[in-house]
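One structure below.
A single protein chain has been omitted from the complex, and every remaining protein chain is retained in its original position.
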Amino acid sequence: MLRSATQLWYAEAGTPNERHHFAVKRVLYSRETPFQTCAILDTYQYGKMLVIDGRTQSAEADEYIYHESLVHPALMAHPAPQRVLIIGGGEGATLREVLRHRSIERVVMVDIDRELVEQCEKLLPEWHRGAFRDPRVELVFSDGQAFIADHHDRFDVVILDVCDALEDGPALPLYTEAFYRRAKSRLTESGLLVVQAMELSGVEHADHVTVHRTLRPLFHHVSSYATFIPSFWSSWGFIVAGDTINVGGFLAAAVDERLEQRGLAAALAYYDGHAHVHMFELPRDVRRILNEGMASSG
Amino acid sequence: MLRSATQLWYAEAGTPNERHHFAVKRVLYSRETPFQTCAILDTYQYGKMLVIDGRTQSAEADEYIYHESLVHPALMAHPAPQRVLIIGGGEGATLREVLRHRSIERVVMVDIDRELVEQCEKLLPEWHRGAFRDPRVELVFSDGQAFIADHHDRFDVVILDVCDALEDGPALPLYTEAFYRRAKSRLTESGLLVVQAMELSGVEHADHVTVHRTLRPLFHHVSSYATFIPSFWSSWGFIVAGDTINVGGFLAAAVDERLEQRGLAAALAYYDGHAHVHMFELPRDVRRILNEGMASSG
Amino acid sequence: MLRSATQLWYAEAGTPNERHHFAVKRVLYSRETPFQTCAILDTYQYGKMLVIDGRTQSAEADEYIYHESLVHPALMAHPAPQRVLIIGGGEGATLREVLRHRSIERVVMVDIDRELVEQCEKLLPEWHRGAFRDPRVELVFSDGQAFIADHHDRFDVVILDVCDALEDGPALPLYTEAFYRRAKSRLTESGLLVVQAMELSGVEHADHVTVHRTLRPLFHHVSSYATFIPSFWSSWGFIVAGDTINVGGFLAAAVDERLEQRGLAAALAYYDGHAHVHMFELPRDVRRILNEGMASSG
Partner (left out) sequence: MLRSATQLWYAEAGTPNERHHFAVKRVLYSRETPFQTCAILDTYQYGKMLVIDGRTQSAEADEYIYHESLVHPALMAHPAPQRVLIIGGGEGATLREVLRHRSIERVVMVDIDRELVEQCEKLLPEWHRGAFRDPRVELVFSDGQAFIADHHDRFDVVILDVCDALEDGPALPLYTEAFYRRAKSRLTESGLLVVQAMELSGVEHADHVTVHRTLRPLFHHVSSYATFIPSFWSSWGFIVAGDTINVGGFLAAAVDERLEQRGLAAALAYYDGHAHVHMFELPRDVRRILNEGMASSG
């Protein structure tokens, strides 16, 4: 037998009938904060990973796919986004992507977990790249629900970048119709709401569909979109909703033109006109699932 | 402690730093044939699965995604496909999809492993749905390389639906420039070659890129496309190549019109105009990877 | 990447904080019978294995250790065992070991699961070696509890070779004081009761201790003994109890003399005087655990 390194594996919590394991080089941080169980792991395959309540949040190797997909469709589609509210987004990478848009004047980021955000600032500089210190940023440590209830400022874009809707998780109240209604009331007239919305494929889709159907009656335009995130081993869904702007209706050329105007054409690694079309043009099986039981299709 | 069923897990062979496990209900078939190690497993998550040489080939729950993606872009793009050659495709589902096109007069399917094909016919009726017995089909048990060398018939579409390019696997010679050249010489002038081409994402892409670069100098139009296959836990790549038809250039409406003309609009579960665009419009990171080191971009 | 065989793993049910996996070559049998979930697996490390309700019962490579340890201490200690009752013991190997003693005139084996016993006879000939067909054997398919209630024959040795005391398992009633009392009433005056009695080590011992304490008040001599079973990855406990014979009191030389007299000295692979002493001389930590809360030590 040969020597070997200590074999540590991170087993992502999932269905009882699948197991996904990542080989771990080092555990950089691991704590039960007052709100959630957190870890920052250094893995062999995907570099550093943030894990909350047993589930991968983002990974060094492909966080650009997740964060660009979450942020840019809505910000691109808005003609001049100035004020953005982020609920969650502890890694600081959602913030980083929002700040790329030059029209941005103010970003409020509300995260419930101060300890986690401080660890991310310290241990994940590749994610935030200094975004927390940008003068346009206001960082608030608070429950997203309470913040929305108490603050009456209006935003061009509200981004819900919170953990999955686990049955006993802190993010669950942020997946309710009541919360979405309140979030909508904080939007400007042409404002957009973006939600990270869990797995979306022909085989796995139940949670996404629940969010989609909850949002559908509240906004004139509700578009699901999806992209493959390697470290999640799945096709990840997002939803963008608004009353005046139809984000899903942008053609590739229009997207590229906007990015060009804003000086972002060469800056992004994942998102551009083609990626936009890739994400919003969903295959037949997924569209059928989203539209089942709805009066009209999106 | 409580009673439990016998816990059997299928561990897909992959990188040494990831492990993917599927809970297995029953082993329906497991043999070392003269060519490869095969198993047909009944899994809790994805139903029946065909495994060759340690890697998942297709699964009951989502084989429609794989097989529709492999077959229909090329057959849709060809104005009147009559003769098709399939190399590999043991499950019979590639055959099933090809036969949906009414213009088809003859399909030759060449698979090296008679025992495996017989087991698939017996155990995977949901895959082939009787396709092996269609009068238009000629089934040949032979090495694909030898068949191409010895037979000089010409085909409208040639589909390479073989195992991944494992270093010591029987399919390796089918991933060479020599073989692609010979396959091309069996195409009609407007003929198309389709290759199942392994993982394609911003993180995993080495094998796909090798195939793409080998094909690029041989055909006027070479298009990579990709879709997420849940049971593969990855974004799967395909390549379609031809000298006169540019499959990647079809717009959604044109695809849907063709499918309508052929009576396929309602028949397919995954593929349609939107799915076509989803698969061929690749994100910026993937396009950059495909084009690195090439004189012109695809 | 290289080809590999289909990797199948059997994961033994255990504590939530440990996982033991065995690589499986073939599944020879797998069924839910009316009583339990059964499988016979061919493993790379230990050859064939019988698995019931998710737990290993015995394995080809080391079933001799388990079955010799279960049977011979009691049968050796009895001066002339003629009639033996086995409850459970589906593999037929407990029967095989009992039949080695020439004084044996009749063995009644009572197993609840006819289907399983038939599969063992067919698939595990290395275990039973024809024992089921021995003219001294009477095979009864019945619930052990019902059999003991209805039959009033007396036996020199009663062997309880049943599954572990799982909370919802069929064997649970066979681990109660009421059952032990009834089993005792079927013993001759110098009769012995043997129980397979789950893990016994300084770290894992809760189930064994429960059985030990239940038996302690019912018999004059109650001896726990233990040996390491490689395929169980643990030190396995047994208990032998009687009113007149103290099995635990035999010295190595006395054991060897008895085996010699019975022509068994060269026949056994595991058990002899040294093995007897090895199993009954328990380390200090285990003895302390067994005696905690008891008035007198064993």
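Every chain is named by a letter (A, B and C) in the order it is written, and numbering of its residues begins at 1.
Quick note on the criterion: a residue touches a chain if its C-beta (ideal position, glycine included) is under 8 Å from a C-beta of that chain, and two chains touch if they have at least 3 such contacts.
It should be emphasised that the depicted structure is a prediction, and the values quoted were computed from it without experimental measurement.
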Which displayed chains the unshown chain touches: A, C
Given A:W9, A:Y44 or A:F132, the one touching the chain that is not displayed: A:W9
Residue touching the undisplayed chain, where the options are C:P79, C:P125, C:P230 or C:G263: C:P230
In chain A, positions touching the absent partner: 1-14, 21, 24, 26-27, 30, 32, 36-39, 41, 51, 53-54, 164, 166-169
Residues in chain C touching the chain absent from view: 9, 15-23, 43-46, 61-62, 64-65, 201-204, 226-228, 230-231, 233-235, 252, 268-272, 274-275, 277-278, 281-285, 287
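Here is the rule we use: only the chains that are shown with their structure count from here on.
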Topology of the chain contact graph, where touching chains are joined (line, ring, star, complete, other): line
Chains linked by the largest number of contacting C-beta pairs: A-B
Approximate Å spacing (C-alpha centroids) for the pair chain A, chain C: 56
Inter-centroid spacing, chain C versus chain B (mean Cα positions, whole Å): 53
Set of chain B residues in contact with two or more other chains: 9, 21
